[in-house]
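Structure record follows, encoded as structure tokens.
Missing here: one protein chain of the complex. Every other protein chain is in place.
Let's look at chain A:
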Amino acid sequence: MAEVDQVEVREGVDRETVEAVQNMGAYKYGWNTEIEMEYAPKGVNEDIVRLISGKNDEPDWMTEWRLQGFARWQDMTMPDWALLNVPGIDFQDIYYYARPKSMEVKPKSLDEVDPKLLATYEKLGIPLKEQMVLAGVEGAEDYDPNERQVAVDAVFDSVSVGTTFKAKLAEAGVIFCSISEAIQDHPELVKKYLGSVVPQADNYFAALNSAVFSDGSFVYVPPGVRCPMELSTYFRINAENTGQFERTLIIADKGSYVSYLEGCTAPQRDTAQLHAAVVEIIVEEDAEVKYSTVQNWYPGDENGKGGIYNFVTKRADCRGDRAKVMWTQVETGSAITWKYPSCILRGNESQGEFYSIAIANNYQQADTGTKMIHLGKDTRSRIVSKGISAGHAQNTYRGLVSMHPKAKESRNYTQCDSLLIGDQCGAHTVPYIEVKNNSSRVEHEATTSKVDDDQLFYCRARGMDEEEAVALVVNGFCREVLQALPMEFAMEAQALVAISLEGSVG
């Protein structure tokens, strides 16, 4: 492989090990489901916006809202401040809507579901029970309630295929459905909250999303309710030349709690694909939201061909006192990542946390971080970011910590560590710190180093091969973030860390 010739092989690593590791192949979800799709014409204009709105049978106010977003988007230019080299994106050469034909009429039984769709979820490792429901089967909700339950909303290209455990969640008063259903069934909630955290014209990609989002997840947890199970959304991009634009809206009312997981994969293709999502979270008084992401979009091949361009706006607004939000992200995929999950700490004593592992290998580029906007008194935030670069990748942490004059007695602690594996990659840190009162304390630390030779030597002296040793050291490096993930995710993330680095030793 090209990598071997370009990267200098370090002392103590024999070339065979490097080659063996590189030939293992990395991306497990790169296959594609052959399924008949229905597309909207390529490109974006007012008609496409209306068409998407029409496909979801939306009320007029929603169509109007989208059109406002579209109008604002047309006046904006793509931001270029990130340390990213983004090849020109032709926004008129993308399909903005793609739906499996078989989803036109909701299947009533397993026999009616397109077996290809079914196989897709099986192959992605979604448990059978969920798989039945995911594939859109009505009446499967009551199946085997004793398993550990995770309710799933599955989004396949532009549409939500199904949401599991809706009935059980409804018993607790929790609304969990696709956003297209929420617009139909809970318009008052959507009207009240949609765009209240990320306005239509927040930024270029959020504006585009506001205009053309096709589906996504909606969560409402009523006051005092602890959501009885973890909620999750699984995003799958399958169709070629299609952009995925999903919108997630999570509302945690007073004193409620919810833990939300997000996973994503895409087929391996030579052409890059665009994913521009918006996630809005509203956290009321004493409520708590945990949002965990394992982002595993197709990262492109080892020469940087293909992959997902991931331009995502995620923001949580802690509106009430003592509200708490925790973002945890493991970013291993995507050719380009542009993502800054943020916390607006409006309520007094509200808390924001951000734990991130970003791994960039081969020609991946990641520019990711967070914003902690302290507005309320006694607010707390903590940022732990671990960036790992290998191959020819560029990995940037970009963050803002802002202490407003009224955010008295607030605290922030930021720790950004970067690890470089190989001499062809880059690791960068771009933090902005704005402190406008003196009773708050802000501490920022950042380090950049390579995998420690002594640690590697120690591991290898105990019989580990180079690859295992690096994976162990890297997992140790990421420990603080991995510990912040829900258990199943932590296991997956740990494995993913090792896989993402395959081919990087040398």
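Going forward, a residue touches a chain if its C-beta (ideal position, glycine included) is under 8 Å from a C-beta of that chain, and two chains touch if they have at least 3 such contacts; residues count from 1.
To be clear about the criterion, contacts and distances are computed from a predicted model.
Trainee: UniProt name of the unshown chain, from "Nitrogen fixation protein NifU", "SUF system FeS cluster assembly SufBD core domain-containing protein", "Acetolactate synthase small subunit" or "Amino acid ABC transporter permease"?
Mentor: Options "Nitrogen fixation protein NifU", "SUF system FeS cluster assembly SufBD core domain-containing protein", "Acetolactate synthase small subunit" or "Amino acid ABC transporter permease" narrow down to "SUF system FeS cluster assembly SufBD core domain-containing protein" for the missing chain.
Trainee: Just name the one of A:Trp61, A:Tyr432 or A:Phe457 that touches the chain not displayed here.
Mentor: Residue touching the absent chain, from the options given: A:Tyr432.
Trainee: Which one touches the absent chain: A:Asp185, A:Asp270 or A:Asp423?
Mentor: Selected residue, touching the omitted chain: A:Asp423.
Trainee: Spell out, residue by residue, where the missing chain touches chain A.
Mentor: Against the missing chain, chain A presents residues 81, 83, 403, 405, 408, 418, 420-450.
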